[in-house]
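A protein chain is absent from this complex, but the other protein chains hold their places.
Naming follows writing order (A and B), and every chain is counted from residue 1.
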Amino acid sequence: MARTMPAVDVVFVGVGFTAAIIARELKDASVRMVGLERGRARDTVPDFQSPAMHDELGYAVRHGLMQDVARETVTVRNRPDEVALPMRQLGSFLPGTDLGGAGVHWNGQTFRFQESDFVLRSHHEQRYGRGAVPEELSIRDWGITYADLEPHYDRFEYLLGVCGYAGNVQGNIRPGGNVFEAPRSRDYPNPPTRPAYLGAIFAKAAMDLGYSPFQVPSANLTRGYTNPEGVRLEPCMVCGYCERFGCEHFAKSSPQTTLWPVLRQQQNFELRTGAHVLKVNLTADRRRATGVTYIDVATGEEVEQPAELVVLSAFAFHNARLMLLSGIGTPYDPRTGQGNVGRNYCYQTMSSVSLFFDEDVNLNQFMGAGALGTVIDDYAGDNFDHTGLGFVGGAYIAAYTTGARPIEFHPVPPGTPRWGATWKQAVARHYNHTGGLQCHGQSNATRTNYVDLDPTYRDAYGQPLLRITFDFPQNDLRMSHYVTERAVEIARRMGARQIVANPRTAPWSVVPYQTTHNTGGAIMGTDPRETAVNRFGQSWDTPNVFVTGSTLFPQNATYNPTDTVGALAYWTAAAIRDRYLRSAGPLVPT
Amino acid sequence: MSHEDDRGAIARRSLFRGAAGLGAVTTLPAAASAQTASTAMPAPGTVAAWRAGARAASDRPRAAPYRFFNAVEADFVEAAVDRLIPDDDEWPGALWAGVPTYIDGQLAGGYGQGARFYGAGPWAPGLPSQGYQLPLNPSQLYRTSLTALLRDLGTRRLDFAHAAPETRDAFLRDVEAGRIDCGGFPSSVFFETLLANTIEGYFADPSYGGNRDMVGWRMIGFPGAYAAYLQIYTNHGMRFDVEPMAMGSAGQHQHGPGGHRHG
Partner (left out) sequence: MRRAWFAAALAALAAGAALAQTASGPAGGSASARAAPDAERGRRIVENGTSSGAVPCAQCHGVDGSGVGSDAFPRIDGQPAFYIFKQLNDYASGARDNPIMGPIAQSLSETERQDLAAYFGSLPFVASPPPTSDPQLSRTGRVIATMGIPERGVQGCVNCHGPDGAGIAPATPRLAGQWASYTRAQLDAFRQGTRNNDVAAVMRDLSRRMNEGDMAAASAYFEAQRPGRAP
């Protein structure tokens, strides 16, 4: 029978960025907190030291830092009338694992969302008319505004030490930064990266076409930095082993490098690793959580952790799954349109353009860093007039130099045989003279893209896997096609000998890696019947449960989610600290 | 960096390398052209010198005992990878590089046994967008497929391991196209896995058994496991002709993914 731990005030399920932020924000509150992490503890020293960390096979190909899908995976299908099957090996996305989660192995590309992203439906209807949003899309407003989040974006960016040059400081537009961005209260805490060769070529071509390139805001630090928590980060050495790897130099912002040194000493916070949470326990009427039940991984025992407040702070869709497994809210059913947990699952709409240069152009893409890139925002979101185009949304176009590790990167022009002598010679010829432009695009919600519990397949603990039903809406394919063509135009001015467009096509496949930007499922909003949480991330149905992460996004914007995930964590932390702990209960009347 | 004494052919002397013109303090001085060196040979310590002196294409590595492949499987795999990434005048291929040893090690180890692979049923063929759905871990996939391919070769009376390159290529194209039934699934599934593993073995760190003497990295100009370019990446377009370094260069104990536990 389950053993019961002493009760705490706050229990976190999953200890990555969002749990670390909220726990730190509650450092002066009279609460006892425990963070339950199902994985292991790990830290820069000794776990991320090179040369062992610079093992492409072990970490990038065999996914050494990622979730082990042998124990738990997801099932996938494109449409509700198909049978979902397990994602038997990692591919399209790479959830993290262990302490720090995906915040350890991410690239560090740190973009805010636009003002319009938070009021996406009403913005489009105002600008383009009521019929502007295609019928297939179920995009919606968030219930919060960019202005609500701005101070919290600022907090998160200063926590990380993001490196960039602001294009809009309190309305003052500054060329050289992102002139399209929403206004920020102040500049970034650290100077931007210096362009790599590919980025510099791209910038010139983009400027010739009248666009406004800027350096990608980077959480690979450009200089030593002590963040407001007193934690010190170091400059990135540009080693080319960033995404999928931990950083040996304390130079990539992660929970370990930004918060853990102070959090581990915080008196009112206890980390418990090897604690795999099965579910949130609820009262019979499901209006209140009493705590969680977890498996002690070391012993296999079932343990009950009573708590006054439960924070679901696992990766993205894991939080939606926990809600479904626990009976929080009502599962969404696309046939009826009813239910508030599971809807509006979205992803990221990616495409690219490959550029094959002459042999005298040494791109040296292996001298890379995760967020080392030059980007234009001219075709992101609604930054351009969509009148008559027949789609909503956009993508940023970036020339990244994140590394060029050979198992994953050995480009050859189309028509090259896939193996043999000719292939081999082509690999040698093109490896150091090939780069790409990435179109990183918005992912809009539809009524049939959602998550629920799979009826057939289970995890190692016997619990149903999460089932993901997703395909790219036609709208998003049209958007991607359009922006890819704009990228080709820029590519043509970059001096390459050959350009190859790689547009996004349907159906979404789980096989090739795209991004780990899985969003939605426990979305935020103003309607308790249709959304899982209110504007503070508080469950409508079970008010002493708060939810964090990209699962809150009603749809995914053009940009990488992490900056917005961090900002929302600070926003939720403030709501818990300043309002909920003073007077527990729904923060938004239902 | 390999220890020169052990490897023999890698010269100690290295002329100054690195490209870039003269200019500000932080740019690199001009490369010493191999042709302006005092001899007509490729500049010692460069990749060119390694290619010229280090080995002959016919120099097969000393065969390590295979832990997974039996003798006929090994013969096939060796002869197959020899065509997937062949030797040529410029660079040794997968066979010289030890790729069969790499694949064998992978299949005998966690990867082959289905680590990080969701192996629970029920099983269904699924759509291509749902990925691999066979109830076979990599080692089972290889064994099942190789059995079928070897039987097919027997029917064709083709001694694959000793066949001419063109003949082997033709058979591999059949395998690639899925023309051979491997027991309920087309041979293309096996081919894709073999090709992927071959490329892994050619480019992974040599400590995994392939990429012998970092040949794959030398071929493309990839520096390997030790990397820090903050000071030089802004020298746009520089020629970076530096011999690679592998994880094992230091000869010290290293732990791999998932191998370290504490806390």
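Note that a contact is a pair of C-beta atoms (placed from the backbone, for glycine too) under 8 Å apart; a residue touches a chain by one contact, two chains touch by 3 or more.
None of the values given here were measured: they were computed from a predicted structure.
Among B:G119, B:P186 or B:G237, the one in contact with the hidden chain is B:G237.
Note that of A:G143, A:G177 or A:G525, the residue touching the chain absent from this view is A:G177.
The missing chain, though absent from the display, is touched by one residue of A:T18, A:T44, A:T75 or A:N518; that residue is A:T44. Of the residues in chain B, those that touch the hidden partner chain are 1-5, 12-23, 25-36, 38, 42-43, 45-46, 48, 226-228, 230-232, 234-239, 241-245, 249-252. In the full complex, chain A touches the omitted chain through residues 43-46, 49-51, 165, 174-177, 191-192, 194-195, 197, 199-201, 203-204, 213-215, 222-224, 232, 234-235, 237, 248-250, 261, 360-362.
Here is the rule we use: only the chains that are shown with their structure count from here on.
In this assembly, the C-alpha centroid of chain A lies 33 Å from the C-alpha centroid of chain B.
Residue ranges of chain A in contact with chain B, taken from their complex: 40-42, 46-47, 50-52, 54-59, 61-65, 68-70, 73, 76-78, 82-91, 99, 194-197, 200, 235-241, 273, 361-364, 366-368, 401, 404-407, 410, 418-421, 423-425, 427-428, 431-432, 456-458, 507-511. Those residues of chain B that touch chain A in the shared complex are 19, 83-86, 88, 90-91, 93, 111, 114-120, 122, 124, 126-133, 169, 172, 176, 195, 198-200, 203-205, 208, 216-217, 219-230, 232-234, 236-240, 245-247, 249-250, 254-258, 260-263.
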